[in-house]
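What you see is the complex with one protein chain gone and the rest in place.
After this line comes chain A, so read on.
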Amino acid sequence: MSLAISHLARRFDTTQVLRGIDLTVGKGELIALLGPSGSGKTTLLRIIAGLDWPDAGALSFNGTDWLVKSAAERRIGFVFQHYALFPHMTVRDNIAFGLTVLPRADRPGKAQIAATVDRLLAFLQIDGLADRYPAELSGGQRQRVALGRAMAIEPRVLLLDEPFGALDAQVRRDLRRWLRGVHDSAGTTTIFVTHDQEEAFELADRVVVMNGGVIEQTGHPDEIYDHPATPFVARFLGLTVEVPVTIRSGRAQAAGLDLTALPRRALPDGPATLFLRPADIQPVPDPAAPFRVTEIASTGALLRIVAENAAACRIEAEMPRRQGRDLRKDQPVALRVIAGQIFPGGAAPADAAPVEAPKALKESRP
């Protein structure tokens, strides 16, 4: 055990930003805090860093209470979303900063600092940039310098706030793999915040999904992807189609939907909601089916199909374009469901707000 967080709560004026966070981060783990904006993930990161303090709860590292320690005493490495490099210092001086502000007794000699910086520059593959100023660097290079600056003090925990948020898509992907490599060879316990699920899933050992100041689910990426624990997580991970179903002896039933591929669930009989990914729904032409194709649109590789029944239940499906050649508008179709997640109770309008989340997230990506 290394970092332990319990019952952490934080309020800004009237907004409850964190409502009881419990999380344990093991030594050397790479953790992603994933959630939409306003879910409290950055606040949690700042509290761990010592840049903000909770109203209630506990935070300890290896059994030592961290809430009584300042940011400097905690010795964490924090990488800001916009890097916050010192513009009047060269890359070398930026990286050396944390070493040069040490009290005289602990401060390494000039030569030793230079050697540490050189080693980091090589490690981060930015050797050639030592004498440049931040303004002369690209976004990806700045990100590496910011990481180098944070790593120079050999932090106990490395914290990254939206590390790839300000970069374009290609650089993002490259830097993501590079960061995973850096983590694997340096072995520093790392927590990063992101709103991009692809980023979280590719990079992290464990993903913590947050919403509205609580942790909705914690687990290995595949586990979360296959078994979202709450309706929010399901929607957030792209299970955007919600269909009211009826549970009878553990099986979901709905008119016009072929749900035989779904496993039996230990749920009480009665109304439930089935969450589906559009790609997990296959429309099959069937003259007797209650659903009717109302829209067909091609994105090139994919066909996006909307089917509706008489009760105005809209279902969006996605399939490779070549497989949908024989689909026509107004054609009656049966919908075969390959995979989905069932939550007890009818469609819950109380949870309506998070429905917007995945959409907003897509828009905010560059």
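Observations, loosely collected:
One rule holds in what follows: a residue touches a chain if its C-beta (ideal position, glycine included) is under 8 Å from a C-beta of that chain, and two chains touch if they have at least 3 such contacts; residues count from 1.
The criterion applied here is as follows: contacts and distances are computed from a predicted model.
The complex includes a chain that is not drawn, and of the options "Septum formation initiator", "Phosphoserine phosphatase RsbU", "Sulfate transport system permease protein CysW" or "Cobyric acid synthase CobQ" the UniProt name matching it is "Sulfate transport system permease protein CysW".
Contact with the chain that does not appear here is found for just one residue of A:36, A:98, A:231 or A:256, A:98.
Among A:51, A:114, A:130 or A:296, only A:51 touches the chain that is left out of the view.
Per the touch definition above, the residue from A:30, A:76 or A:307 contacting the chain not shown is A:76. Checked against the hidden chain, the listed residues A:88, A:119 or A:220 yield one contact partner: A:88.
Considering the complete assembly, chain A touches the hidden chain via residues 49-51, 70-72, 75-78, 80, 82, 84-88, 97-98, 101-102, 149-150, 153.
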